[in-house]
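Note that one protein chain of the assembly has been removed; the remaining protein chains are unaltered in position.
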Amino acid sequence: MVEFEFTPEQRDLRAVAREFCTERFAGPEVRRLVETPDGFDREVWRRLGRDVGLLGLALPEELGGAGAGLVDLALVAEEFGRAVAPAPLVGTVALAATALRLAGDDGTAEELLPAIAEGEAVVALAATDDRGAWAPAQPTVRATRTDSGWRLTGEQAHVLDGAAADAVLVLATTETGTGLFAVDGAADGLTREPLSVLDLTRRLARLRYADVPARAVGEPGQAATAVAGARDVAAVVLAAEAVGGAQRLLDMSVEYARTRLQFGRAIGSFQAVKHRCADMLVDVEHARSVAYHAAWAQDAGTDDPRVAADLATTVTAEAYLRVAKNTVQVHGGIGFTWEHPTHLYYKRAVGDAALLGGRAAAAERLAAAVLDGPALGGVA
Amino acid sequence: MVEFEFTPEQRDLRAVAREFCTERFAGPEVRRLVETPDGFDREVWRRLGRDVGLLGLALPEELGGAGAGLVDLALVAEEFGRAVAPAPLVGTVALAATALRLAGDDGTAEELLPAIAEGEAVVALAATDDRGAWAPAQPTVRATRTDSGWRLTGEQAHVLDGAAADAVLVLATTETGTGLFAVDGAADGLTREPLSVLDLTRRLARLRYADVPARAVGEPGQAATAVAGARDVAAVVLAAEAVGGAQRLLDMSVEYARTRLQFGRAIGSFQAVKHRCADMLVDVEHARSVAYHAAWAQDAGTDDPRVAADLATTVTAEAYLRVAKNTVQVHGGIGFTWEHPTHLYYKRAVGDAALLGGRAAAAERLAAAVLDGPALGGVA
Amino acid sequence: MTDRDRVVETARSVVAEHPPATTPQRAFLGACFDAGLAWVHFPEGFGGLGVAPGLQAVADGILQGAGGPNPFWLNPMGYGMAGPTVMAHASRELAAQLLRPDYVCDEIWCQLFSEPGAGSDLAGLATRAVRDGDTWVVTGQKVWTSNAHKARRALLLARTDPDQPKHRGLTYFVLDMTDPGVEVRPLRQMTGEAEFNEVYLREARIPDAHRLGEVGQGWHVAMTTLMNERTAIGGGSSVRGSGSIGTALRLWRERPDLRTPALRERLVHLFARADAARLTGDRQRAEAGERIGPEGSIGKLVGAELNQDVHEWCMDALGVEATLYSGYEPRPDGSPPPVEGEDRQRMFLRSRANTIEGGTSEVLRTILGERLLGLPGDLRADTGRPWSEVPRG
Partner (left out) sequence: MTDRDRVVETARSVVAEHPPATTPQRAFLGACFDAGLAWVHFPEGFGGLGVAPGLQAVADGILQGAGGPNPFWLNPMGYGMAGPTVMAHASRELAAQLLRPDYVCDEIWCQLFSEPGAGSDLAGLATRAVRDGDTWVVTGQKVWTSNAHKARRALLLARTDPDQPKHRGLTYFVLDMTDPGVEVRPLRQMTGEAEFNEVYLREARIPDAHRLGEVGQGWHVAMTTLMNERTAIGGGSSVRGSGSIGTALRLWRERPDLRTPALRERLVHLFARADAARLTGDRQRAEAGERIGPEGSIGKLVGAELNQDVHEWCMDALGVEATLYSGYEPRPDGSPPPVEGEDRQRMFLRSRANTIEGGTSEVLRTILGERLLGLPGDLRADTGRPWSEVPRG
């Protein structure tokens, strides 16, 4: 695996993903979906899993997956990002499936992962506290062992795909530490309140647990590792989505600048617009490099995977935001309207920057790794 | 005194200062002076004091001054800054004279201030420690009282005008606290090592005191107040100089952009250059506003003088640096040469940003005032 | 008695005779107009006293200080732009007819300038006005119109001669928005609400008497309006910590839990920039009197970019809370839903338009470069060519 060199199979995979997204997540369809309660289409999701096989890419073959790596998943994510596709890819495929895979619980994994790969099960990873903070040291849900099994009590905010999920994987406090628990989406005592979100393509919910029956998943000691690993995978998926989104915005901006005339000439012939587009290109190229690198770092060990993931978050989050802002500016008033697709990407960029602890936390971890610790490989 | 409205007398004063600077600090003369050991011309300095009367502007009339305020001094400083004049205005007139005025020692003030106003005495305020840090809580020079008077021992770095000064006002540690002491520039035991400086228009020296005879100036309790007050005045003078320098750079850039042809047209007709010049204009205008405001705040109480001074440092330092960088870029290669005046301004901007504790410390004090304390007047 | 004394005395007697607390708004404003305090520099009988424009602030201080309404907020286009344009360019009869209803807010005004094909290049607009005897027949599409759904009258710029170079073929009109040829459609924006409108003109009719300025002189008249607009937008406040920076400072004070050293560092520099902009506005007003020329574009340019940076800071400070939104569904009147406290996410989204509306930052930088610094103009594809022959799209 040479870094940055895709195999022919990977190129085919990208083509399949792009074709699917072009067909199923065209602009009008995305605008329709974001105004629906769930925010995505179950049937399309099933087709992605069952028919196209994109949801189990990175899962082991024995669990219904394709046994491919994160590079493959990143390629698919890039196409999802390009279409700003509203679908539980990050919540279910990146976060929940990875946590399940790493939790060390073969039984639950064998039950849920094939269903995820088939697009049958939407699963959420609820690893926030009651204010939405990611992976708290002290989870605000408490798990208690009773005669009839585990029971959960407490509250979590900002759970990605939490309202639509068929099952929720909950990070909770036990007497012996932090553990993961599986809860049925329809369980008694579970109430799910969809939050009014800025980015309508990613739905968040507040979950309240009032003595909710739950099943322990894996050993308590594994929970933190599973959640951290899920975040690293999701960071790569988010970064790849950002690359696709930013590239799409750049393409739109260039097309508009080429064809929109003011003062009798294409606005892209003015240096102010042209140089802005050049800066967008730099952002997109940098974002692409760090996102791919983070995928290869996990698959092929070309770098410390966590450093690469934090680098990817830091660079892509800023690049996506800046490209989105520049896209509005290049388009002028039309780019500020509801009818134009730009705002969907812009809000996606804003929302992503705050997910999984947010970009500030990623930069802080990167600083700790690069500046505080012993010198990194190659860093003087 | 209405803020931002100059009196006719002040306009005349500006004209006098500009005429003097245009005549005495023309480009070739500045380039000649910066290659001399002292870095300035004593005779020109005497004329400024004795004949033109610009050095005692802000001093009380009974001490040979004009009894005018900081607004007047700022106007003069702006013209000095425009010419990037190498002269001990900041060190002697702003820092040393203010410290002398505030130290509560009429005798020393009556002896030195008239000489400063006349341009006869160059006086340095040595208020750094041995690493150049401004106004240390523990000065690294120690003052000891002996039978034959006070003696100083220790070392100070980065003393502005320290090598050329006829007298040095030294911040030193005594048994009862921090005090100011006057030392003759030719005193036994004082060695002065000119430092190799980035900004050749402002000379710094390392002073070493080996049992140097000194005279106590004012009460020990006054020293910190006197040094802080001197800094506030000097901050305004530096800010006003930055305004003049930045304005001159903008004028040069605009002139070059109007007349330099590439691709068969004036480069200023290209948006990349034009918009860069527009940004420089914004910087200059902002710098001017905060610099004048800081002067008025001290003279007329239109704002907390320290907040206004720190605001002025924060804004003008950044503006001057950015304008200087943009000036090099607009001029292209020629702006990078030794022969072109731009580098003198650029280095001035860089040096100023580190003087008197530096712009980072000013921003920190501003943050403490605006963000940490109770709400400022008008600040919600 | 000085002009200032006269303004003070007049304002005091209006307040005394029509106490704002007990006088209906319309009656109070009518009394102000009749006393010459609407636009003090207008002639007597037209809402003014024929004194210097700088004295308006004196009158407003007394009237609004006593609790009187602010006509600029009630009818921004009418008070800030239509009034001065009508006074400068309409016939005396037309001015007499229009100014009082404008000031007392019987008639809300809007501005029909921008078009889908004419944004930065306003003078390239395509809406046609064709003469038909004593009336003009207008057809075209306008956009980015605030208050069009509430407006009785509009300032309209239309093309009357496509064969002239673009600036020379325009004429300026006052349009009756109740004309059957006018259709107003709300334009939903990324914040969810519909602050602006599209306005379709299909053979709308305007009497020639409602033309402002000569035929073909519309650009010149429009400059009166636009200068008033940019100064109004960019004028800024002279109160430290008001405006968007105040929103950020309040968040910093109210939410110690959100504070980090990085946010603190950014905020103090935003504060410094905001305060420098504020002081620059003060200084410009002190130096130029009340009328600010093209240097007013500095305030608009800086204010727009600063707003965006400040609101980005707020979003970064809010962290995960930034992902929430108070709702995209516009209410029937097009306004956003009410929220407790400050709706910072909405302000953040809204600020994205600041660098576009009322002159893009690109256009403003060009104005600063050319008009204030005297840099040469760009090469042009349209100068001197008949508008009809200049490529559009």
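Order of writing sets the labels: A, B and C. Residues in every chain begin at 1.
Criterion: contacts are C-beta pairs under 8 Å (C-beta built on N, C-alpha and C of every residue); 3 or more make two chains touch, one makes a residue touch a chain.
Treat the numbers as computed from the prediction; the structure is a model and nothing was measured.
> Have a look at B:30, B:75, B:116 or B:204 and name the one touching the chain we're not showing.
B:204
> Touching the left-out chain: which of A:140, A:314 or A:337?
Candidates A:140, A:314 or A:337; residue touching the omitted chain: A:314.
> Which one, A:290, A:309 or A:356, makes contact with the chain that was left out?
A:290
> For the chain left out of this view, which of B:104, B:189 or B:358 touches it?
In the full complex, the listed residue that touches the missing chain is B:358.
> By the contact criterion defined above, which parts of chain B meet the unshown chain? Give residue numbers in ascending order.
Within chain B, the residues touching the omitted chain are 128, 131-134, 157-158, 195-200, 204, 259-265, 267, 270, 272-273, 325, 328-329, 332-334, 336-339, 342-343, 346-347, 350-351, 353-355, 358, 360.
> State which residues belonging to chain A touch the missing partner chain.
Residues of chain A in touch with the missing chain: 2-5, 250, 254, 257-258, 265-266, 268-271, 273-275, 277-279, 281-282, 285-290, 292-293, 311, 314-315, 363-364, 366-367, 370-371, 375-380.
> What residues on chain C make contact with the chain left out of this view?
Chain C touches the missing chain through residues 261-262, 265, 378-381.
Methods note: only the chains that are shown with their structure count from here on.
> If every chain is reduced to the average of its C-alpha atoms, which one ends up farthest from chain A?
Of all chains, B has its centre farthest from that of chain A.
> Just the number, please: Cα centre separation of chain A and chain B in whole Å.
54
> Just curious, how far off is chain C from chain A if you go by their C-alpha centres, in Å?
Spacing between the chain centres: roughly 42 Å.
> Whole-Å distance, chain B centre to chain C centre, using C-alpha means?
43
> Could you list the positions in chain A whose residues touch two or more of the other chains?
270, 272
> Can you list the residues of chain C that touch 2 or more other chains?
362, 365, 378
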